[in-house]
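Sharing a structure here in structure tokens format.
This view holds just a subset of the chains, kept in their places.
We just call them A, B and C in the order they show up, numbering each chain from 1.
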């Protein structure tokens, strides 16, 4: 990205028309992406989730499934994403005391285009599901820090976010 | 929320089982919700979007449509959300110089349950679409501050976020 | 439509932003719409469909179901359509010798907005399904004359197309 003049938005052609990027001539390669995000809440909301989680797993397990299922639907949600055979979606949670949950989503595929959006969609839908299940007790939750951590495979090479 | 002991997670019953909240005995009332969020990027990425927007509107108009369409699919994405007749979805963007776009989504319905999740889903999908369309030039974008701003209608009354 | 100056595109606001029309203050009324369309083909293709239809009903019955199912998905396909409870979808076919099939789709609902798009979607998907099932023998089929025939209910009153 040293040559700023070379930067252009890939989904918009010279006439400003929006279209899917044509990936038909790209090789099929193994690709993976890792995204992350956080949801902040009142400490007592986190306590309720943790208690539930340790005993029954309900909130985080529901969020995990919602994230996995949404990652599979990414091309239905993001207008210019390509449909993909997704070979793996993995979502993990990290409790950050006193009042936050970190979400990490890793997606793998073997295809002509990357899975960054699938990983970000998984994080986003898992966070929204935590919100939905907890909103009766806490309307001040805040979802943030949704970003790409790692990306491998494809012609654009490896990306690892600087912390 | 003065009586902390009364707080409980509405989607989990006494045996820790996850289920949809039964809204069958709630009255049908007019309801609306406003949610917001931001996507931060490199200043030159914002310049590209703005230039595109003024001339052709592409990135933000695509994000707006993605947000509207995703809001209509909320009950398909959030496991315990009720299907709803949505009577209006409105998404607006605010450029925050030098390097951020604010997204505001307002949803209205007439139904037995609120539309907070629809508004949050609209914000989230609009943000992810901006990400998707700009990711070829900027992999360090960061989506955050997704939260509920206002909620009206229904037995839980009005909620307005303190700034 | 006598005052041309009053015409404006309802989905685009003054800043040119696309949004769903807000129907939250409209009354719930009984509404229905009838749309039609045609698919033209080689006479021998029509013969194959008719023979199949009389004996087994396959092509037209499949098209009828595809049209009904697509009408139910209209709000998922047309970006600014409202989700609706649809109370009836009825699709009929008329063989027009020597080489055309007419499709008529009638949709009813009780809601805050009309069902013209649902009727047009039903016609369109039924026609595409006839095309799909017959394309191995005829690649020159042509779908056309898709238009609204009748519309009742709602504040804009009754519409009946002049033949």
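Just so we're on the same page, a residue touches a chain if its C-beta (ideal position, glycine included) is under 8 Å from a C-beta of that chain, and two chains touch if they have at least 3 such contacts.
In this text, all values refer to a predicted model and were calculated from it rather than measured experimentally.
Q: All chains share one sequence and 3 are in place; how many are there in total?
A: Total copy number for the complex in this file: 6.
As a convention for this text, only the chains that are shown with their structure count from here on.
Q: Examine which chains touch each other and state the graph shape they make (line, ring, star, complete, other).
A: Graph shape, chains as nodes and touching pairs as edges: a line.
Q: Once every inter-chain C-beta contact is counted, which two chains account for the most?
A: A-B
Q: So what's the Cα centroid distance for chain B and chain C, whole Å?
A: 31
Q: Using Cα averages as centroids, what's the distance between chain A and chain B in whole Å?
A: 16
Q: If a residue has to touch 2 or more other chains to count, which residues of chain A qualify?
A: None at all.
Q: Contact residues on chain B for chain C in the complex?
A: Residues 30, 32, 57, 61, 64-65, 68-69, 72-73, 83-92, 108-110 of chain B touch chain C in their complex.
Q: Please name which positions on chain B make contact with chain A in the complex.
A: 1, 4, 7-12, 16-18, 37, 44, 48-49, 52, 55-59, 62, 65-66, 69-70, 73, 77-81, 116-117, 120-121, 124-125, 127-129, 131-137, 139-148, 151, 156, 159, 161
Q: So in the complex, the part of chain C that touches chain B is made up of which residues?
A: That would be residues 16-24, 26, 75-76, 79-80, 82-85, 111-112 of chain C.
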